[in-house]
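Let me give you the structure first, and then I'll get to my questions.
Excluded from the complex is one protein chain; the other protein chains are retained at their positions.
As written, the chain order gives the labels A, B and C, with residue 1 at the start of each chain.
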Amino acid sequence: MTDTSLAKTPAPAPRAAPPLLAMLWRDKLAFASAVILLLIVVAALLGPALLGEMANDQNLRGRNFAPFSLARGWQFFLGGDSLGRPMLARLIVAAHSTILIAAGTVAAAALVGAAAGLVAGYMGKTTSQVIMRLADVIMSFPSLLLAVVVLYVLGPSIPNMILVLAITRIPIYLRTTRAEVLEVRERMFVQAAVVMGASHRRIIFRHILPVVAPTLLTIATLDFAFVMLAESSLSFLGIGVQPPDITWGLMVAQGRPYLTTAWWLAFWPGLLIVITALALNLLSGWMRIALDPNQRWRLEARSTAPVSAKPASPTHG
Amino acid sequence: MTKLIGQRAIASLLSLFGLMVLVFFLSRLTGDPAVLFLPIDATEQMKEEFRALHGLDLPIIEQFWRYLLDLLQLDFGDSLRKARPALEVVLEAYAWTLPLALITMAIVVVAAIVLGSLAAFKVGGFFDRLVSIVSLVGASAPDFWIAIVAIVVFSIGLGWVPTSGVGTPLHWVLPIAVLFIRPFGLVVQVVRGSMLGALSAPYVKTARAKGVKNLPLIFVHTLRNGMLPVITVIGDQAAAMLNGAVIVETIFGFPGVGKLMIDSILQRDFNVVLAAIMVTALAIFLMNILIDIAYSLLDPRIRH
Amino acid sequence: MAEALLTVKNLSVDFHTARGTVHAVKDVSWSVGRGETLAILGESGSGKSVSANAVMNLLDTPPARIVSGEILYDGKDLLQVSYEEHRALNGKKIAMIFQDPLGHLNPVYTVGWQIVEMMTAHGRPAAMARARALELIARVGIADPEAAMRKYPHQFSGGQRQRLMIAMALMLKPDILIADEPTTALDVTIQAEVLALLKELQAETGMGLVLITHDLGVVAEIADRVVVMNQGEIVETGSVRDVYHQPQHAYTKKLIGAAPGKGEIKLLEADAPLLLETKNLKKSYGGFTALKGASLTLLRGQSLAVVGESGSGKSTLARTLLRLEVADGGEALWKGRDLIRMGARELLGVRREIQMVFQDPTQSLNPRMSVYQLIAEGWDIHKLMPDRAQRRARVAELLDQVGLSPEHAERYPHQFSGGQRQRIAIARALALEPELIICDEAVSALDVSIQAQVIALLDSLRRRLGIAFLFIAHDLGVVRDFADTVIVMQAGEIVERGPTAQIFDNPQHPYTQRLLAANLDPDPDVQASRRASIAAQNA
Partner (left out) sequence: MIIKHVLAGALMATGLVAPAMAQSNTDITVVLSEELDLVEPCMATRSNIGRVIMENISETLTELDVRGDKGLMPRLADSWEDKGNGTWQFKLHPGVKFSDGSDFDAADVKHSFDRVFSDQITCESKRYFADTKLDFNIVDANTIDVTATPAQPILPLLMSLVTIVPSETPIEFVRDPIGTGPYKMTEWTAGQQIVLTRRDDYWGAAPAVTKATYLFRSEPAVRAAMVEAGEADIAPQITEVEATNPKTDFTYPNSETVYLRIDQTVEPMGDLRVRQALNAAIDREAFIGTVLAAGTELAVAMVPPTTLGWNSTLTPPAYDLEGAKALLAAAAADGVNVKAPVEVIARTENFPHVTEVGEALVDMLNEAGFNASLRMVEVAEHEQYYSKPYPEGRPAQLVVAQHDNSRGDPVFSMYFKYHSQGTQSGVNDPKVDALIEKASAATGEERAALWSELFAYVQKDIVADALLFHMVGHSRVSERLAFTPTIATNQQLQLSEIGFK
């Protein structure tokens, strides 16, 4: 940045970027988030296999066991639910469906929405108009009705739940992608690619998508929490995930009648949703910068402070 | 401007028609309202009479044509459950949802702008972090959970506000407060981001070079520019709220359109569902026009 | 030298960045007196704006930190006064204008409101402010001040906006005006007008003027004294004439030496084969005709410059030739085949043969691709050179050719300086071994010294590889150094064409003459004599 040398090879560019992990370690909040998310993913993957039995072990006469006691084993440390099942084990097992639904929904919605948005942004006006009108229709189609239609016609199941939630989220990705594409396609490096003779496919996938992707990633992480909450709301209304499947959202909804008598039934799963959402948000903020070669340097020498969006370099002249 | 609104009106009308067709046919896939209206022991004859009375025995295409013809005369049909014109039922619910949505959004907008701007002005500071974390936690907690806890704490425990209902202004406090949390969390983040961008814009440097004080610098010079991306998000949030706040309305016994919608869907009161969706779509369309107008008021470059 | 109004003494400012502390300015001292014009000359990164920003309290602390020094005004050290006290001086006693008036004017408020605010912010009544604004708007040469007050910044041209900025800055009759690159974004003819206006106003008000610039021509035209900055330090200071004619410091010498427009004029080798011929190319956008029938020929190895100011249609010409825009009429024969109506398959082949270097390498290089990926992309597109090792070798070779080192291949564009980035863009263009490279203002964003290097690089490529260049530029000095043939465009039309020497030494068209006259010469004596002759003409 202070390059004024007239030598043939001016101002050596900075040392190569340190590996991502080292960069993550430097941002403690992001690192903690990553660890939490990793734990949740591990729980989601291994939970049902390891603790499935335990999580379904009912004991009607020992229901609503109060938390913070090891008297009945570690699995009851967070208390027992209304059928006497250990909360901790259930929370771990529920991570599976929760993450599956949230990730499945976000992935499906982002994929379809981004694809449609790319087409709508890149293609001509007519295609774009048709896609946008369709998005409008989906947008104003009440998700509750959609949930009832799908549940009634296809039955309650996790894939169907994903279908319902994904359809309602598609327009978000579609509109964002389209707006970004409209802007990015006018950028100079896209024109440079056109001049070199790049095909539409190359321009979309090599030049436009990588620029749009971080924005989508940000929306997706925010959406992840939103989907968990939407799923929970549907459960509350009785048109969401149904037992024997369990998700955190369902656990919160089911714990609702006990809020005044056994707070832990709804509190722990609710807390997990909040923690997951927070961790995702923090990590996505970090990732947005880490994955951008333009901004990565901000993380390279940083110790603790979270990344501010303000450039910290002397301006021109 | 008029031309633009005209174009949008046509596009919206098309979307609205598509939506209507979709809802009409999809909702009829979800079972027989007769079964739900009548008691479980009702005879087949009673069910048939019910269907005949409401034209549900006709082929679905004919039902659709009839609906369409009625609609052209602005007749949205009668509610199956309430034996009243569906539109009347919906508008009645709107009379509750609209003020709830407007008041909540107004508070959201003011609070998000003030707090978001101040957070952006001292970026990375204590206040900034506090706003970020609080808004994030608030926005990711299940709302029915918050609602019930709020009732337990503020109505029963402290006795400050009534538990539910709509009688006095005090009744509105909890629903608005609960409804406020999520859009606020979102909007305040957008305001912060947008103001962050706007505060580093060159014209802010000019203003500082002019000797403009800090408060006008934020709220006069920067805010109007920073508001542009915020308006879109506010619009989206307001649209969601116009759809009714199902959870909040259900818990607080607030007779709004969200509660009406879920009840009508569960009871297969098709005409009310359709009327509610169309009135909502119309409201959202009008709101989008308001947003366009707000845009052009805020930004002269759009006006010219 | 007049008595100093404002004195910067031994100022040192550090910036804390991710890469450690950068000493933005080190021990900088300068002063400006009443009626005097001080130029701070430097290239990007030299720290030339830092001290001015410190004067205005515009440095963000952090990341900036004022290490030492004082800024004396009116007996007070501005670095010690309270925020509020400093704010009260800003605009009122010391005003500032900036490079990009569009960005620096608030887009959502009327110009009138913004100008009036300069006074109301300092407690003057609005009515008084309005009257003063009307007077000043008229003074800076804007017609119908009443109407102008009600308009928004985007409704003015670049030159008008800078005039309005000046009007705003002068509202409270400040003692000192700091102008940070005030004419850099403007066309040459407009630049001359704005500089003239500044001079007049200075004469009227007797204010001290601090002019921050990278342009020797601007210094020669307007300044009394100059400080030359390099890497945060003042390397030389003195009267403009002394510094130009007897530079002491090596850097100053190099800078003056690099100023374009003094080299030998190139001659066209007329026997080269015809590469491109356009006939009557037309292009309009809606009701606006950007290109009104351009015809030109280009030979192999020729370097053809297209000059003109903004809106002249020179970029449209390039974009039509590259098929980034579809021409409305006319033809462009590339080796006898019409580019305009060529099918996609045939076009793909031609795309290999014609490459482009854009004005701003920051934007024309995909920030998410490494240098290797950027350079190799053309081979992917045209399915050339499948062998990876061969590619690596060739990329290294190309990097070497443009003066970068092979190990730069794995880095990303943001890790390079502007000049280095433009070299990468050139390497990318060379990768496909083109026959024509179209350069759209390819060096205008670069510092003078870098500019000279890039021009030299392009010229050597032209000579060694026989590549033809279509060189679009507004800077006449650069054109004079690089082109063998020049086309002058104005408002979508080619108004004059000819060998470079003819255009520069004996311009025929009045517009060409005007353009050349407005072009500032780095030599203060040349500029002084020009001013004298213009004054004589006017008299």
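Just so we're on the same page, a contact is a pair of C-beta atoms (placed from the backbone, for glycine too) under 8 Å apart; a residue touches a chain by one contact, two chains touch by 3 or more.
Predicted, not measured: the structure shown is a model, and the values here were computed from it.
Note on the chain not shown: across the whole complex it touches A, B. Between the chain not shown and the residues A:73, A:159 or A:257, the one that touches is A:257.
Considering B:251, B:277 or B:298, the position touching the chain not shown turns out to be B:251 (whole complex). Here one chain is not drawn; of B:112, B:148, B:241 or B:298, the residue touching it is B:148. Where subunit B meets the chain that is not shown, the touching residues are 30-32, 35-43, 46, 49-50, 52-53, 79, 81-84, 87, 89, 91-96, 98-99, 102-103, 148, 151-152, 155-156, 159, 162-168, 171, 250-253, 255, 259-260, 263, 266, 268, 279, 282-283, 286. Taking the whole complex into account, subunit A touches the unshown chain at residues 56, 58, 60-61, 63, 82-83, 148, 151-152, 155-156, 238-239, 242-244, 254, 256-261.
Convention: only the chains that are shown with their structure count from here on.
Comparing the centres of all chains, each the average of its CA atoms, the largest separation from subunit A belongs to C.
More C-beta pairs in contact connect the chains of A-C than those of the other pair, out of A-B and A-C. In terms of their C-alpha centroids, the spacing between subunit B and subunit C amounts to 50 Å.
Centre-to-centre separation of subunit A and subunit C, using mean CA positions: 44 Å. Annotation for subunit A: residues 310 touch two or more other chains. Residues 11-12, 14-16, 18-19, 22-23, 26-27, 29-31, 123-124, 129, 133, 136-137, 139-145, 148-149, 152, 193, 196-197, 200, 243, 246-247, 250, 261-262, 265-266, 273, 277, 280-281, 284 of subunit B are the ones touching subunit A in the complex. Touching subunit B in their complex are the following residues of subunit A: 129, 133-134, 136-137, 140-142, 144-146, 148-149, 152-153, 225, 229, 232-233, 236-237, 239, 249, 252-253, 256, 259-260, 266, 270, 273-274, 277-278, 281, 305-306, 308-311.
Those residues of subunit C whose C-beta lies close enough to touch subunit B in the complex are 56-58, 87-92, 95-96, 98, 100, 103-110, 117-118, 121-122, 152, 154-155, 165, 168.
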